[in-house]
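A quick write-up on the structure given underneath.
In this view, the complex is presented without one of its protein chains, the others remaining in place.
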């Protein structure tokens, strides 16, 4: 089966996610597509970005040759000093996370199940995995958005009935934004809210394992 | 029965306790006789005083009219700012205490039992009591010294077989310093180490409920 | 805009506190760190059947604990005001009564008259329970209180040959805290020992309200000196310059 139209690129996925970041919110962005959201916010939206290593309120990054390794975010980049920032230790940083004070986290995903289970830390054949702060974020943020490609490189569904990879957290995902769709996780199942230009709900269903409920208001994927 | 000689006054009790405060140690002094120790240290001894409200390294107090209520110790007095002090919140303050990082605490006592149980927070007929930081200190300091009068105002023993008042912590006391004796709490029982001038071991035993083991090296109470 | 946390007055800041609310009050006891103006506003507001959560409670008004002295010093204010006014019916604290009985504090009067319940919690357990509420930890084990009346009705368990008590997170509806400086995003800076219970309480309440001497723009607090993150603070109110209360 060939795609009915092109899929969104990573920046476009991130731009769609950025629409769902609440003005004034405390937001943690994972590595990869999620990290791209920061540069793509709608105008007038002010967020406070949190990074696990103990920083809140950073914005743009300096280059690695001009930045200060003592002012880092969790992906290992060096943010610029901006007004309103705060530094703290890892205990405080995970009080924020575990205590449910992160409004939204955007994470990458290997698999998301019909029930909103997320697997994103280990491909078993890879051997060792890395959990980092991902399990704390997935289990405890008020809202979890997964931003990922809709399928693997072999075009196998990443949205599945049941995750075959080890879980990051069960029933944690609220919304999935992919290169072809926006899907809401509900108690009734997965609800297809938006599709990429040129993609019908049936086209999305064809590369999705669980049956999708098509929203009455299904629309083309919005962009900030 | 009349006393064979005068009993030590509160300052003399504190001066004896001060001999047992280890150079370089982290020390927490309770309200009353314990608090007097601070001014009575042997020369050359440097301690870091801890107070429960979140201060380490204070020394002398300012008067209540010249001090700053934002720089307080746990008895409600206002210490002078001195080099090497640190301020911290109550979480950190009780990490120090509960975590066993206080080298010595000196507490007042209502009763101490043969097993080293301490009762010092509630006289039941008084109604409400106040626990404050005392239970944490008694249960967790590396060494607990009780400084108190040997008997009640009615000359009843405060060192007893079994505490009748509610406990602060069981089996926590290492040493008792009173106005007539210094007593070590050991696995074998209470060992009388020192007596006030003019007091024989028998005189001390007469106002002490449990049987005392008289140390081979029993001596007159030392003073800093 | 969305980050602005400034409330227009102490009265406005506490206006939505309903009857039956649980209220954490920051500081340690004494004037330093006590949100005195917010407390007076809550007294005037009149909400009833309140549970007060504090540390040292009710002894400043009877003994002057932690308050400055001298001809210009104001008369001490403490949590006793909510018991004198009949607003509070319960207090959870570590130190509700001074060593002396005369005069009786308002808390003790209310307790003796059966108008108030007093829950006494060891100080280290109290702060850790509050901290746990903010940190997403529902329960933890502590060695403090084993073998004492504090252990009554609680689970105990051995770890490494020592006995510990299971203690639970303590949440509240509101936290009233006092800091010296806030930025408009709600970041707070404390001085000296005025931190005490404030930073933990700010994380443990549904709504945190801060009373401050000064409100500055973001950047007006050194990022190394943020004692409570704006993430935890819902409202900030500035005191009048020259307020006689410390």
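Things to note:
Chains here go by letter, A, B and C, matching the order in which they are written, and residues are numbered from 1 within each.
One rule holds in what follows: a contact is a pair of C-beta atoms (placed from the backbone, for glycine too) under 8 Å apart; a residue touches a chain by one contact, two chains touch by 3 or more.
This is a predicted model, so every value here is computed, not measured.
The shown chains contacted by the absent chain are A, B, C, with contact judged over the whole complex. Residue B:98 is the one among B:15, B:98 or B:150 that touches the chain not shown.
Contact with the chain not shown here comes from a single listed residue; of C:71, C:114, C:138 or C:153, that residue is C:138.
From the options A:61, A:135, A:191 or A:213, the residue with contact to the unseen chain in the full assembly is A:135.
Across the interface with the omitted chain, chain C contributes residues 128, 132, 135-143, 159-160, 162, 164, 168, 191-192, 223-225. Within the complete assembly, residues 23-24, 26, 44-46, 48, 50, 56-57, 81-88, 92, 94-101, 140 of chain B touch the chain that is not shown. By the touch rule set out above, chain A reaches the unshown chain at residues 31, 51-55, 63-65, 67-74, 76, 78, 87-91, 93-94, 97-98, 117, 122, 126-136, 139-140, 166-171.
Here, only the chains that are shown with their structure count from here on.
Any chain bridging chain B and chain C, meaning touching each of them, is missing here; the list is empty. The largest tally of C-beta contacts between two chains is found for B-C.
Comparing per-chain C-alpha centres with the mean over every protein C-alpha atom, the closest match is chain C. Distance from chain A peaks, on a Cα-centroid basis, for B. Centroids built from CA atoms put chain C at 29 Å from chain B.
For the pair chain A and chain B, the distance between mean C-alpha positions equals 57 Å. In this assembly, the C-alpha centroid of chain A lies 37 Å from the C-alpha centroid of chain C. Residue positions 131 of chain C each touch two or more of the other chains.
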